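Inspection log for the structure reproduced underneath, given as structure tokens.
Right, chain A next:
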Amino acid sequence: MDQLLPLVVVVPLLVAAAVTAFGPLLRSRRRLLDLAAILAAAAVAVMLCVIMVRTAGGDQVYWFGGFRPAHGVSIGIDFEVQPISAGLACLAAVLVTAAMTFSWRYFERVATYFQALMLTFLAGIVGFCLTGDLFDLFVWFELMGVSAYALTAYRPEERGPIQGALNFAITNSVGAYLSLSGIALIYGQTGALNMAQIGVAVAKHPADRLVVVAFLLVIAGLLIKSAIVPFHFWLADAHAVAPTPVCVLFSGVMVELGLYGIARVYWSVFGQALGHRAAISHVFLALGLLTAVTGAVFCFRERHIKRMLAFSTISHAGMFLIGIALLTPLGLAGAAVYVIGHGLVKAALFLCTGIVLHRLGSVNEPWLHGRGRPLRVTGVVFTLAGLGLADLPPFATFLGKGWIEASAGPWLIPVLIVCSSLAGGAVLRVAGGVFYGLGDRPTEDPQMAREAAEETSETAGGKNRTPLTMIVPPAILVVAAIVIGVIGQLGHFVQAAAVRFEDEAGYDATVLHGAHITHPVALSAAGPTAVTATDVLAGLGSVLGALIMAGLALYWRRLPLLRAYRPSASLAASARRFQSGVVNDYITWVVIGLACLGGVFAFVIRLAGSVPPASDLTPRASRISHASPLLPAPSHNVVTTTRL
Partner candidate 1 sequence: MQVFPFIVVAWILAVGLYGVVTSRHLVHQIICLIVVQSSTYVLLLGVGYVTGAVAPYFFDVPNHTPAVDPVVQACALTDVVVEAAVTALLLSFAIQAYKRFGTLDPQELAALKG
Partner candidate 2 sequence: MNGLAVQTPYTVPVGMMDALQITLLVLVAAGATAVVLIRAPVRQVLMLSTYGVLLAVLFLAFQAPDVTLSELTVGAVLLPAVLLLTLAKVRKKEQ
């Protein structure tokens, strides 16, 4: 058994404890502890890369405490590692390393707790990605949450962080407790906590009402964490106030983790039993579209740079959900690459914003207009990252979006172009206005100005030179986004990983019966991953749209027809009514969202007649029996797959 798997989670935890223990003892040599923390995060990233490559040939299962399942009943906890889960965890480790390197000189007075909290946050993410046990998933979800709450309120001197952290903590806690209720519910019927075992137990008979309710409750916490409309309100508050290195992690990987959780829970546990794949796909597609459009519109309207990047993350979360909701290997592969590309690019954008905050002391776009000219390198990196966000061809974001569009069909292309151009346009507007002084001085929105002015610099600011440790990480991240986008056979590797992720019967055989499956069964035919002309056209279209939107935003006073346009007070007021900052509203929206989703699910699955799942797919329960358990040789799954 591969001993790397537990170390990947335990090493950051041990180093976090060591950093806290030696903090008071090593008052003088503070930098030693920071270095140790950064090296630990880097080591985790390297280990995860090794694991990802090694699992390409076949999933790896690791049973803690040596308690292996006996004839289908698991009594311990297991790690079930697939390339997609290891890849997401690796992205998280890379971003944590970059964020901690960035904060080497960023914070004036770094208490020892910052590194410890970042490392436990990383451990929570890695544990969440790799675990194969449903309650373990909740425990790591909670560890990641508590670390995030403490990191959001890391600067209690300011007013904003406390209020943002409160909203974040209360909303996500309610989500976590609903997820736990869902886990308890499904445990009541199947008596199992291991995902594969639950999947097999639940797949034996068509989905009854308990499975539907349990599925929705379990993904309730995950929907809130992945900021899907109408559960997304907390994200903008938490983002706008968290310290910049922390925002890198919130946007780069924490939101995507919620979506990974939904995909994992759907495919490994509930997918087979729920059946009605087309209906469920349509429900989540609608949610994804709604989130993508809402995020993009709010992003373009926002003048507070961090809050704008937060809304662009919401918009992209919607696009990832669209990719996953297509339920095809190509869609999932596209979402995976899009997540990695977006994570790198968004992290670079946040780090550059951190540099602006460090040097100029504000994130209020109107006030910063033209003041960013001396920050030449930061300006270049920010603009490149903005183009990446707008899906410029060489970037990984373009590759991912291309596959999603190829898998969904032509109807999705205009929607994604509009969303990308709005989100990219907002970022390019900031790039043009702040770093190059293009366009006219924008009018001050008093309300947002007060909010952005609140964000005093996290350090004394006003330094004349950007320290190297602050400019190198974003540059490396942008280059990495381009390199990943250009790798040749990436498509084949990620698509095979996506097929493996969606193969439920293979997952059960691997976990419960120790089979080593090298050729997972594709539920629906894998699509072409070559970059086609339409992809390039779509990518260029969205970049062009972004440039046009940025130009319009910067020069709208001079354009004849737009001169009369005043940003209507009603639009701002209505937006303010929704994004009210009152946590009571957010919980109400959570309840409304869940009630509606519950109604839709109940209607779709129960009333539409319980189509026996067997006709949809290869029944996972029966396949296990004839796939002769404990077969040492890779079990050849010779079963015809029915196209969706």
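Just so it is clear, contacts are C-beta pairs under 8 Å (C-beta built on N, C-alpha and C of every residue); 3 or more make two chains touch, one makes a residue touch a chain; residues count from 1.
Selection rule, in plain terms: all candidates are chains of the complex that A comes from, given by their letters.
It should be emphasised that the depicted structure is a prediction, and the values quoted were computed from it without experimental measurement.
Only one option in 1 or 2 touches chain A in this complex, and it is number 1. Across the complex, chain A meets candidate 1 through its residues 135, 139, 142, 146, 149-150, 153, 156, 158-160, 162-163, 165-166, 169-170, 173-174, 177, 180-181, 184-185, 187-188, 191, 193, 447, 450-451, 454, 580-584, 587-588, 591.
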